[in-house]
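Apart from one protein chain that is not included, each protein chain of the complex appears where it belongs.
In order of appearance the chains are A and B, and numbering begins at 1 in each one.
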Amino acid sequence: MKHYLSINDLENLQEAVKEAIAIKENPHQLKTIGNQKTVCLLFFNNSLRTRLSTQKAAMNLGMQVTVMNFGSEGWQLEFEDGTIMDQGKSEHIKEAAQVVSQFADIVAIRAFAGLIDKEKDEAELVLNGFRNYASIPVVNMESSVTHPLQALADAITLEENKTKEKPKVVLSWAPHPKALPHAVANSFVEMMKLQDAEFVITHPEGYELNPKITKGCTIVHDQEKALENANFVYVKNWSSYSDYGEILSQDKKWMMTKEKLGNAKFMHCLPVRRNVVVEDAVLDSNQSLVIEQANNRTYSVQLVLKRILEKL
Amino acid sequence: MKHYLSINDLENLQEAVKEAIAIKENPHQLKTIGNQKTVCLLFFNNSLRTRLSTQKAAMNLGMQVTVMNFGSEGWQLEFEDGTIMDQGKSEHIKEAAQVVSQFADIVAIRAFAGLIDKEKDEAELVLNGFRNYASIPVVNMESSVTHPLQALADAITLEENKTKEKPKVVLSWAPHPKALPHAVANSFVEMMKLQDAEFVITHPEGYELNPKITKGCTIVHDQEKALENANFVYVKNWSSYSDYGEILSQDKKWMMTKEKLGNAKFMHCLPVRRNVVVEDAVLDSNQSLVIEQANNRTYSVQLVLKRILEKL
Partner (left out) sequence: MKHYLSINDLENLQEAVKEAIAIKENPHQLKTIGNQKTVCLLFFNNSLRTRLSTQKAAMNLGMQVTVMNFGSEGWQLEFEDGTIMDQGKSEHIKEAAQVVSQFADIVAIRAFAGLIDKEKDEAELVLNGFRNYASIPVVNMESSVTHPLQALADAITLEENKTKEKPKVVLSWAPHPKALPHAVANSFVEMMKLQDAEFVITHPEGYELNPKITKGCTIVHDQEKALENANFVYVKNWSSYSDYGEILSQDKKWMMTKEKLGNAKFMHCLPVRRNVVVEDAVLDSNQSLVIEQANNRTYSVQLVLKRILEKL
């Protein structure tokens, strides 16, 4: 694997999940594979799980880690070609990406959607800027449109917790006071399309995800119907894609409850707003898999770093 | 030792001090005890000594270290149970603490008093939040009410510099332009209660510390009288405890001077305001122990991490 930009960069999801579970069983088995190799984590947005899990995974592989908060510790980057840079932006992505490539063997990038300009978000200026101009492999730590490390952690969690060959998995929209990006939902859908499962997406009308991503997926607007006989319920808010970045509904009826969940396992990428996205009774029950999902973030990125290191 | 939340978590202060001094003599003697173990330092407030000494100590033990400034690199946490989280707080301490526990073997927390709501400060929301919900040991890097790593460093410094079996140690309040927390003074008092020493606290009226903490201590409001024949003078400002967080006096007469100090050794936890808390002549003399106190911060936390590692 050269870059890890999308869940589809894994040749075979099932094999990747198996390998990640083997790493989880013995996280230090490859403790020298990363010797004398450095991964540089560049954060254009805040982070808790991604920040700590990626450092942990890299150190498990014997790598050196450098961490930089680009916004507060660096300066604004220019992404347009041919601009006269006489305004607020001090450095062009062409230089920044090439320069970081001198100081690391792998670069990992977090850069969220701005949710104002759909076209700009979909152009993935930061992630693609690094992919285009860096001379080293690039890992996506959540971009405008995708969050494939989360999706791989989710796949590991599903594999570890499924009790039948072909479980029913429901992605259920939830209300939220802030406009949130689509990245987690998008990558979860892309990952589910690679799974042998009955997969249903449910959300209020107007909250359709990018149809190119959900193409072929079952979408049901009646949440109750969607949840029937579910084995796993993945709850997540996102803002409108058609009315880009807008909050169309904060309808509390869409909050996940113990009653609605039935016997299903509950999943969420975290951070989660209690009693807005999901009620306490769910998170505090043993049906919740959220902490194990977070734990699997380490093995998800450790698998990715390992595969990249093997090809360096 | 499971957690290190208070100086009283050390079973025997004298033995801990002896062991810390032995570590100081050969800081790298245990350089593999922390291999494949990670300590995560979470700062909810700024730090210089604690930040650098804790990293140094952890690396001396062969540990991996991750550092996160929760305020600027993460988001606001919710600490109340049962809240509807539809306001500014993005994650509940229940999740945050459990999640950090997936990525580290020990978590160390710095979270100062707000000095507005006494009850809230005394509830130690952040520290106790992590103690209650984390599944890993918690180290107090200065909480609302206590700073036990400083107190242990102070105990080491006293031991190294005492010239008689039972020295006279005075804790003397000093003026300061900003309202400061009680944590350092509280932990120093708690530590002194475990020492074989003549211990006197002196401060203007109205600056009484929490009486539960100073119970049994000699308190003298006449600074001159308190300082008579002192061997060590520990100077520190704190805001009022009864008029919680208020500055009742900036009386310059309480500043420590060379004259008042006599032949005693001067101690302060740093940072210190020169010529407000203490005059230059004291800090620039060889009676000052402040740099050695800072140095002992490394061995204080190294002892604590070592003892926790031994029980992991």
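Definition applied: a residue touches a chain if its C-beta (ideal position, glycine included) is under 8 Å from a C-beta of that chain, and two chains touch if they have at least 3 such contacts.
Since the model is a prediction, treat every value here as computed from it, not as a measurement.
Contact with the omitted chain, checked across A:E15, A:E95, A:D284 or A:E310, is made by A:E95. The chain omitted from view is touched by exactly one of A:Q87, A:T163 or A:N263, namely A:Q87.
Touching the omitted chain from subunit B are residues 28, 31, 43, 46-49, 51-53, 55-56, 59-60, 69, 72, 177, 270-276, 280, 283-284, 290-291, 294-295, 297-298. Although one chain is not shown, part of subunit A still touches it, namely residues 36, 38, 40, 64, 66, 68, 72-75, 78, 81-87, 90-92, 94-96, 98-100, 102-104.
One rule holds for everything that comes next: only the chains that are shown with their structure count from here on.
Centre-to-centre separation of subunit A and subunit B, using mean CA positions: 39 Å.
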